[in-house]
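Have a look at the structure below before the remarks.
Here the complex is missing a single protein chain, while all its other protein chains stay put.
The block that comes next holds chain A.
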């Protein structure tokens, strides 16, 4: 019962719902037009679970760590994760995320995210001006 209390929001069902913009409604300028049909059901049963997979794995691992070693262990680790996640290049450029990978232990494993759809080799690039403005909150 202790574990169930902590894991209640593992898979957010609202993963597909339109993210509200600054005024509480659909932000058409940045996210395009909304369609109820697209947001009601996932296009593939695996879509939600894949989008949240890394997040859920982390939550599960932190929970186990908390139960075994106490609260300090996941706290310290999460602090390191946050620090490592801040080491990035400019918003429109691909970063290697080396520190984050080393902390997670995914630097010595290969999965589909390394082979398929590699963001380094994608043909489209975000507009540098708009992305930087969005990151800085100016847009």
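Methods note: a contact is a pair of C-beta atoms (placed from the backbone, for glycine too) under 8 Å apart; a residue touches a chain by one contact, two chains touch by 3 or more; residues count from 1.
Simple rule for what comes next: contacts and distances are computed from a predicted model.
You can't see one chain of this complex, but its UniProt record names it "Proteasome subunit beta", from the set "Sestrin-1", "Cytochrome c oxidase subunit 6C", "Proteasome subunit beta" or "Mediator of RNA polymerase II transcription subunit 18".
Mapped onto chain A, contacts with the missing chain fall at residues 29-32, 38, 42-47, 49-50, 53, 91-92, 94, 108-119, 122, 124-127, 130-131, 134, 139.
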